[in-house]
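Note that one protein chain is taken out, while the other chains of the complex remain in position.
Let's look at subunit A:
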Amino acid sequence: MFLALKELKHGKLRFTMIGLIIVLIAWLVFILSGLGNGLSTLSAATIKNWEAEHVVYENGAGATFSKSLLSQSLQSEIEAQPGVEEVAPFSQAVIAILPTAGVTEGEKKVDTALLGIEAGTFLHPEVVEGKALDPNIKNGVVGNIILKDQKGYAIGDVIAIDGSELEVEIIGFVENETFNHLPSLFANMDFVRDYKYAAPGSNNGVEDAINAFAVLGKDVDAEQMIKAVDGVEVVTKSAAINGMPGYTAENGTIMMMLVFLIVISAFVIAVFFYVLTIQKTQQFGVMKAIGASNGFIARAIVSQVFVLSFFSILVGIGLTYLTAMVFPEEMPFNLDPALVITYGIVLLAISVGSSLFSVRRISKIDPLTALGRVE
């Protein structure tokens, strides 16, 4: 530590430049992770918020809600399966909403995900304003609060659904509920059914059509249920999230960038310290000649990398939070402190690990180089 700190202090310019590179890498890693986290939330926050362990789809739907069509009458059959505690039906549609008076100048229609649930089931999120869904108010809806904050809708507003004669009334708001990158708009299942299957035959002849069931129960055996109930597939909640359109592609892309970034940073940091070590071969030779052990020099190098990386990563985190404040509110950016800490530790471990290259080099330095003229 003694040598490491003294040298850092003495070679400010050199180490500031290396530190700056680590700062930039860390900054980019944290921004990407925040973006990835934000995108995946946007894509499937509603599903992620579910308490359910399993989701039941129509056989062949491939864990995609829009491809799945089931009859609500299956509910009692699923409830009867071993381990099942609770079952709730779920249905989804994408709609554009607009004020009943029509769109005036400067306004836009707003795309939302219309999600059909039964009032009082565990799929109903907690309302932060107004009241929850009520079977007696058939066209009452509970929307994501960003509809209020960003789009100017308020409780009591009656709004039209584009391309339909149906109208809904906003009775409550919920937080952090998005589905398919769109703000969620929860509605009574009956209402959603009226909207989705207004045209005769559009429900493929399925009575009381819904898209899927969410199943609560830790001891549910998915394989068993597939055998016992006709025409369904049962997947875990995480498989259901991965089945959201675009979810795997988005996450995969960002994960790939993160992994590459981290691998590249490992090489960059390793090469920098390796070059520094080679430059100091003579110095290390002298130290070994006057009696320094390999361990003493190795500790000096590793602690130097540790100190430099640690503070650079801290600066990177600080810059990330500063940047987050500047990002527009609509940007799907969501910094999870747990994620920041994880990536911070990964980066630190990688820089310290990559300095081991240099340590290997040190053990090969011959103290004879100190004499300056090896015969």
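Going forward, a residue touches a chain if its C-beta (ideal position, glycine included) is under 8 Å from a C-beta of that chain, and two chains touch if they have at least 3 such contacts; residues count from 1.
FYI, contacts and distances are computed from a predicted model.
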Record-based protein name (UniProt) of the chain missing from this complex, from "Cytochrome c oxidase subunit 2", "C4-dicarboxylate ABC transporter", "Carbon-monoxide dehydrogenase medium subunit" or "Putative ABC transport system ATP-binding protein": "Putative ABC transport system ATP-binding protein"
Options A:13, A:199, A:290 or A:325, residue touching the unrepresented chain: A:290
Footprint left on subunit A by the chain that the document does not show: 2-3, 6-7, 9-11, 283, 286-294, 296, 367-368, 370-375
